[in-house]
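Once you've had a glance at the structure underneath, I'll fire off some questions.
A protein chain is absent from this complex, but the other protein chains hold their places.
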Amino acid sequence: MRFGVIGAGRIGKIHAANIAALEGCEVRAVADVDEAAAKALAEATGAKVASIDAIMAASDIDAVAICAPTDMHADLIEKAARAKKATFCEKPVDLSAERIRECLKVVQAAGAPLMIGFNRRFDRNFAAVQARIADGAIGQVEIVQITSRDPGPPPLSYIARSGGLYRDMMIHDFDMARFLLGEEPVAVSAFGAALVDKAIGEAGDIDTAVVILQTQSGKVAEISNSRRAAYGYDQRIEAHGSKGMLRAENVHESTVQFAGAHGFTGDKVLNFFLERYAGAYRDEIAAFVAAVSSGKAPSPSGEDGLRAQLLADAADQARRTGQVVKL
Amino acid sequence: MRFGVIGAGRIGKIHAANIAALEGCEVRAVADVDEAAAKALAEATGAKVASIDAIMAASDIDAVAICAPTDMHADLIEKAARAKKATFCEKPVDLSAERIRECLKVVQAAGAPLMIGFNRRFDRNFAAVQARIADGAIGQVEIVQITSRDPGPPPLSYIARSGGLYRDMMIHDFDMARFLLGEEPVAVSAFGAALVDKAIGEAGDIDTAVVILQTQSGKVAEISNSRRAAYGYDQRIEAHGSKGMLRAENVHESTVQFAGAHGFTGDKVLNFFLERYAGAYRDEIAAFVAAVSSGKAPSPSGEDGLRAQLLADAADQARRTGQVVKL
Amino acid sequence: MRFGVIGAGRIGKIHAANIAALEGCEVRAVADVDEAAAKALAEATGAKVASIDAIMAASDIDAVAICAPTDMHADLIEKAARAKKATFCEKPVDLSAERIRECLKVVQAAGAPLMIGFNRRFDRNFAAVQARIADGAIGQVEIVQITSRDPGPPPLSYIARSGGLYRDMMIHDFDMARFLLGEEPVAVSAFGAALVDKAIGEAGDIDTAVVILQTQSGKVAEISNSRRAAYGYDQRIEAHGSKGMLRAENVHESTVQFAGAHGFTGDKVLNFFLERYAGAYRDEIAAFVAAVSSGKAPSPSGEDGLRAQLLADAADQARRTGQVVKL
Partner (left out) sequence: MRFGVIGAGRIGKIHAANIAALEGCEVRAVADVDEAAAKALAEATGAKVASIDAIMAASDIDAVAICAPTDMHADLIEKAARAKKATFCEKPVDLSAERIRECLKVVQAAGAPLMIGFNRRFDRNFAAVQARIADGAIGQVEIVQITSRDPGPPPLSYIARSGGLYRDMMIHDFDMARFLLGEEPVAVSAFGAALVDKAIGEAGDIDTAVVILQTQSGKVAEISNSRRAAYGYDQRIEAHGSKGMLRAENVHESTVQFAGAHGFTGDKVLNFFLERYAGAYRDEIAAFVAAVSSGKAPSPSGEDGLRAQLLADAADQARRTGQVVKL
């Protein structure tokens, strides 16, 4: 599969390197408004620099990986779909659910495959939890608990254009909740506050948030987010069911324990999301390639992207109105 | 300190034995409508059988431990207060907040010490978490997470008169949330369903519940309850703050690990609440005795009992109305 | 079962309290050269003070618990056996294997039950490891690893009369090795040094020791001892077999974890042997009573006491000569 990579920033580099390392795959072209970045990534992966239009028009490019800024995603997905490219796009499709709906109509009309980059579904630990749930290990899932905390808040400039914590950060957890619940939430309650940094609150956002989702049959998911954790990038999930419980604990920097007069100390958890999810990014692209190659619809789909966004919108509304929002 | 113990059932036996084993304490009298039970417990602790009135009237009894059924608690607390006994009463004071308020007025007017049996505050692990929070180990508390699951549901007959999951089971967690947050919740959102046993739902109750509490300053507590856990009595707490995180994990039956072709297996968590909290019950009575002996107000107080009840009422209302309830 | 307790020191108090708490058992008499200690313990357990001879002669005493200094053990065991008392004796029988052999002849001739206090066999964790080995969980045992470290060294005065680390401290581990191997060792290699405190070396003893035992069929046990561990009383065992591995980890002060910029910290391991093995002491006496009551030979036996002593002697010789010692 021959890829065009659009966006040569941090996440573009990750995907391009993973594509280049995949058997039977190559990066043909890299596009970025930053010429130097495009050139460097093209050289590193044996590709050429090209414009977005050239990538879309190229008959020797089968797939595109969209790693551009969020506000370009929907337009690029539509272009790629019309050009009949298999499309992998970083989350989110757009910050507006309305725009996502329009975009998915274009994709559907074009009949081109689309996968959204909810990378955590491909984490070795989280994927194993979901697979064992699907195998019936814990019977019926009843309560899902997701704890997700960043090591530290992003710059305020990023916060301002992020769409807010629910759409920018908890979006991953909404997707994970759906992945583990196996049912659509129909009610959302959301609380949040700016406890980490008052400036985040002054910018109209929150940095600490807890949300409950409930499905029609009564299953519940609780999601807990913070923009700051002193001990690293805290990423845990737990699913409680009729026959037992599955949980994926954090990944620590090492297995070393130091015991002394103070007690027993182990390392922090992996701090950087690119290290924490390095394997997930690899397996994600491999899953995209495997699905497209075998003619299956890649998953998570555009619809999954929309559903997560609707939950984020509902959470935002729930918190602002102080009411439970029904979907 | 010379105690009268009212109620010779399961929890009465625990408290009586712990009182008898405490340096400087003794059980003087035991009362129970079940004469045989009263006699057996009196013999085991070197006490005599007496009526409730006799206990209240006895000049050689300094304190009473109320271990009778819930619907007798408020009346007994009032009697004991009027008799100027130091009173330890099992939770809850009453299932009606109005009745609790009246009762606490009587206690206050009498000026007698009263402690409510929220035993989990005295668990070695949970107490350590609270003590380290108080010491500033994690800075400002921002998110509290409480996971509390019974090994299996009680009989339906018990459910019917229990006051419902929030007042019967989650009441402990409401108290724990207040204990760890260090601030009063002002908003409550609650979800629940009967997923463990439909008959519980038909009886008007739930067996699976998730609640969020938020304080005025924005701190959040999430509480997760189930009436059934395949792996034992699941009792965990976690507090996330500006400088770090504290958590108390479950207590397992042993430290043994068995590794084989299937992986690594450890024991279930302690299954029976009387075993899990054996030390907490001992330390609870010791704390009551220590407080009363030194003239300090015992804690948790009657007011703590009321506060937890108000949260349970709010959660019940929140779930029934599908709305966030403000306090 | 009516006990006479000989020795009212630290360990005598433990055993007496456990006997008194056992259904159907009582402490009838306490003997100690320290009159005050005897009197205090007698009062605490509802017993009377008596001389050793009176205890031996008393027709209303069925069993004796020997908690006197080591150099009195063998004489007292012989007296008790001749008096047809069921005898529980703290380890070791004697520091001389020759003396132990004589003593066991007397016991055998008298036909009285004798149990030696290797308390660790009754630890909930270690007992579970042995039980699962016996159930075949790990197939054939091949390698046993025992790590045993005291929180700190005893006074030099104690070291001087202790018989040396192998006979005083590692004696427990020799018994545990036999318990887990299920076969008698036939070869012993031993290394040791005074690394904790030079004065221990100057007193002719060691404080750091590693020993290997091998059985006829080739199974191996490795034992690691230190007189000092900064993080508490380190007590771990592991058994590796054809089908898997069993291990019992340390018991920590709590299950609390504190996570911060430094990493994740848990509590030290229980520091004091009387706390670490509180349950083992209870179960040990209960096992003695159960065996004697049902007419079975209590275990561990006097022979077990002798075998452990012979291994200690062999280890001592192996270290001093720098040679492997065959048994």
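Chains here go by letter, A, B and C, matching the order in which they are written, and residues are numbered from 1 within each.
We adopt the following convention: contacts are C-beta pairs under 8 Å (C-beta built on N, C-alpha and C of every residue); 3 or more make two chains touch, one makes a residue touch a chain.
Because the structure is a prediction, the values reported are computed rather than measured.
For the chain excluded from display, the touched partners among the shown chains of the whole complex are A, B, C.
Of B:A58, B:A230, B:A278 or B:A291, it is B:A230 that touches the chain left out of the display. Within the whole complex, the absent chain has one touching residue among A:P69, A:G152 or A:G260, and that is A:G260. Touching the missing chain, out of C:I212, C:I237, C:I285 or C:L310, is residue C:I212. On the side of chain C, the interface with the absent chain consists of residues 138, 140, 142-143, 145, 147, 149, 187, 189, 191-196, 208-210, 212, 214, 217-220, 222, 224, 226, 228-231, 234, 240, 242-245, 322-324, 326, using the contact rule stated above.
On the side of chain B, the interface with the absent chain consists of residues 229-231, 252, 259-268, using the contact rule stated above.
Seen from chain A, the chain kept out of the figure touches residues 124-125, 128-129, 132, 137-138, 243-251, 253-261, 267.
Just so it is clear, only the chains that are shown with their structure count from here on.
With centres taken as mean Cα positions, chain B sits 41 Å from chain A.
Put simply, the C-alpha centre of chain A and that of chain C have 57 angstrom between them. Residue positions 259-261, 267 of chain C each touch two or more of the other chains.
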